[in-house]
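The complex appears here without one of its protein chains, the remainder shown in place.
The first chain written gets the first letter, and so on, giving A, B and C; residue counts start at 1 in each chain.
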């Protein structure tokens, strides 16, 4: 059955032998390694959720591909209604759990692009990809989506770089497969996944042909090295002081491919540079829609935290507090409204999947992500300077200092000191920690930047038509 | 057939004898009166549009109520898909023609409310309203929607006002009808309409029972006086200097009801104060959705004007110009995305019509309407000081001064001086005239104010749920 | 004595015979012409103010140039303290009277530039200018400052324009003077002044040498034609409906120079293109400082109006109203703080006058002017839709309609209907009229645009130094 359990997931990791470096050490299996604890737990939470009876209708589906029950993370959405249900799930789960781990949405992009290539060229990419997809579904596997290349000098195209490896590329085509070289940046949690799935990160020209490559490989394939950044939380969990990052984590990799062999059955694009424009467009459409939802949900989350902080300080009725919460709610709704609008304006792709509107999601995301950063400041204002000046957990467990903290950190009657400290630590985690850096970066740099949003919005707007209307209004032919 | 022509519309006005004051004069028929020229023309444009072959699928419908073809302005939308099509029409027409005259949407609100009252109380309001609705459809009639009362002291409820007439009220119930007294404010184009349709403007309590009144009457019913403000444009058209307001106009009325008798068949609410809460909620839901669309469309419109102005000044490639246009486009898309989102989240009312989501539209509208005001400044910046310092039309038709204007108002090669002047006059109209005052007010005060948006957004947000999530995150029970 | 009266001012205008066109008519004397009534009254107000005992210390000065008492409008500020006192006066008078008519500040710029040229080249420009200045002081004269040229294609320099007259230029140098041709745009109230004072509007290169020209001439000099735009207010005053623009006005001119002869004694620059860079820098420094003050003062003014409107509607205690007023006050203070900051950072010019800092004033102005536009929307929100839907004055003087207006336009107890109407008409004038167009344009386009502010701020910032600091922080050599 295509819905596995956390235990099965962890078992499946034990046999993998990826080459991993983290914190200066070489690691060959991530299970039980403390640096991967939170990332594995986070992915494990997804398996747990899918097995809870209360989530059945929301997180499990019948897949027409394998005619079995599959989970939220592997299901292929084939209608606008299914897409809407997906963003509703992301909205609800991310508002509760910070992250729904929705990056599987990238699969649709390859689904659509391989279909187009096959239709035009009689290739077999789509068939191969469908097989890969079925395997993913059957075994409820997870994969890292490797999109971003190192890029080198951003003013040059891949083929113009001094070092040709600055974008992942095909170095050889063999009878039974291809050999690739290069690297992918920012691959989240890769060593805790089953597969690495690579796609180009930009529109390519004919000269960049060798960079038009997409494939999937098991993460412990020979020649792949993951140079891994530890997650933002403490290596040893501190649920009191770091309640969120002690449970969930995002290790990030520089994933290096040193002449890695990919058998043809796992190759989904090999030189078809002129399909990268659509690939990028579909990718943007999906990612912006998801990110719009995600930032909206995280804005809900910090709205709740802000309200809680205000209450524990006894200022929840102040008009300026309500004003600030109101600003947050409006921003969350704008992100959510635009996510829904982009779904509603989806167009069906011939391969049988909906492609969301790109203009609406980019616009909503631009607005809501910039405000998210502002709201981190708002959180600190509502909580007060205490967030960055209060004693750390060690003092609260020291019997000499705890009574003094109990006495002097008392806020409003009805809120225990311990609860107030918990709230303040939560806000510290969200605004004044390595984890807050992740939150800000996730809002600003993940899924394109605000500037990318602007560019895509401008490019997709029919300015000429509007100029035509303006001319007509003032009687210019 | 339920789709009339402009000629039929104007004919139908000729027999009406409303009591109208305008510019200090008493008028008893508005046809041929110069002060009403643009308002009548504007409404006439709607009739024209509906009769154009190219608009047939967009502006005409089969009405299941009368089993005839009806127009955009009288059709009752009975599904989310119909609602979506409606906002698409508003978006496209308002971006071209400034205003789609969509206020007919108010009918849905009474449709739903009368249904609820009848279901609960066995009354006949819905049946009466359906009859009225059919008449509107059959004869393709227009009506003024009278919602806002004078309100007096805003900190007091209707029944607490010193003068009981500060809200329109029932003064007598007779065997064959009711008598009402009071006034409605801001009724657009009322004397050019066929009917006056009144509804309460706020939630009422039991003490305000006599103010819970809704009805329809012909505009020339005895006892109604319209004190009318001229439209913003010139009385005698100047298509060169005032290209828009010489064609379309919005006369506005203080509509006074002096003991006006309303027969029962036209009474749709009479004392059912406890249904005003829903009435207001439905009204807000519809109006915010429409206004969100409208401001988005007008933002498109001024984006086109801004691009045209930039071009005529030869600065269209400057990065700051593109930046400003980009801001406008993002704002337009946010309004549009949230309008669509609110439609997408509609819930069907038992009376058979969809009620749009209120939170999303209020949020999008809040954002986009405030930016609209900013963009009026942007328009002036891109056009330059010339907008408010250039000579007026009289100088351009004077043979002594025209050659000097031809010489010195030349901008970029390829744009004639006359065209440049037309563009600058258009921007003058949009930013520096009585008409620009209408535009700003329409963005800020019509369909609720930004503050109303904030209040409704806050009221409809589940803050408790978010606080619950926040507590769970930091392990507070 | 260098302080004249309104009567003397008007007398002095009677003998002038400028060539003026307005509203399609030729006019040869502006006194008693209704189109110039408000402009003359406005200038007359300045003469009145200077003669009031209460203003003596603020508006009159001992001039070391002529050793006589002179007025605010002709005094040359020769210290930072005098400059500070000047902006304090502008701040106070503009907050009360909309405009202090401070454009005389432009004189300093020519003062400094002519000094530099004479020092370097042994010319006599400064001596001539001093003589002109003394005359202005002795007779308390007013002058129009003609800076902006028509400019044609903005992407081309003056000498590259197809029509060489798109910038005002020297066409001939004679023994006793020069001949100039071209035009100046946006010259406020020129036909009501005594002199026309011209300077270049941009930095010029050697090729543009003939455009490097500055001079003063009586406004009725042969060859000058003023194509004049009527002021924004009603031609026949309506103090009830248009309380401000019925009293003060800004006629604007396209001032055409058709081979106008300027005697050497009135020529202050003639080909010295390489001094235009400083001239523009000094001009910007003065104008941004003054505009920063002006927008701050007008923000004060609309803050007062907003508070008055809120009170008359009975909402003055609502937290959102206070919030909005607070935003206005902050913006006003920022403009004012930056104006003061720019004065405080003045550097003394060798010619004996202080030159204000250019970065601070541009930054403050950028912020405060953009917010000013927003606040026009705020004004409408606080006043309500009534601003653009209420009946006009004619209805309030009609005995049939006045009682109905008296009844239904009643707001809060304690504010008479007449007062409420006056307030709403004032807000109409400030947000929904030709005059509001002037206000917006004056905020956005006068004294450079927001984009100009950005450019000047960027150009004057020592980014390299900051990059050096950043490198040092992260230990990069």
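Quick note on the criterion: a contact is a pair of C-beta atoms (placed from the backbone, for glycine too) under 8 Å apart; a residue touches a chain by one contact, two chains touch by 3 or more.
Because the structure is a prediction, the values reported are computed rather than measured.
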{"item": "Selected from A:54, A:162, A:176 or A:477 as touching the chain missing from the view", "value": "A:162"}
{"item": "Absent-chain contact - pick from B:323, B:347, B:400 or B:464", "value": "B:323"}
{"item": "Option touching the unshown chain, where A:228, A:284, A:299 or A:351 are the choices", "value": "A:228"}
{"item": "Touch with the omitted chain, as defined above, among A:206, A:374 or A:462", "value": "A:374"}
{"item": "Sites on chain B contacted by the missing partner chain, in the whole complex", "value": "319-320, 322-323"}
{"item": "Residues in chain A touching the chain absent from view", "value": "21, 23-26, 148, 150, 152-155, 162-163, 165-166, 183, 185-186, 188, 225, 227-230, 232, 252-254, 256, 313-315, 320, 370, 373-374, 376-377, 380-381, 384-392, 394-395, 397-398, 400-401, 404-405, 407-413, 428, 431-434, 436-438, 440-441, 443-446, 449-451, 454"}
{"item": "Chain not shown, touching residues in chain C", "value": "84, 95-96, 98, 239-240, 243-244, 300-301, 303-305, 307-308, 311, 322, 325-326, 329-331, 333-334, 336-345, 359-364, 366-367, 419, 422-423, 425-426, 453-454, 457-458, 461, 463, 465-476"}
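The criterion applied here is as follows: only the chains that are shown with their structure count from here on.
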{"item": "Same-site or different-site touching of chain B by its copy chain C, using the half cut", "value": "same"}
{"item": "Computed distance of Cα centres, chain C from chain B, in Å", "value": "38"}
{"item": "Whole-Å gap separating chain A and chain C, where each centre is the average of the chain's CA atoms", "value": "53"}
{"item": "Touching two or more other chains - residues of chain A", "value": "322"}
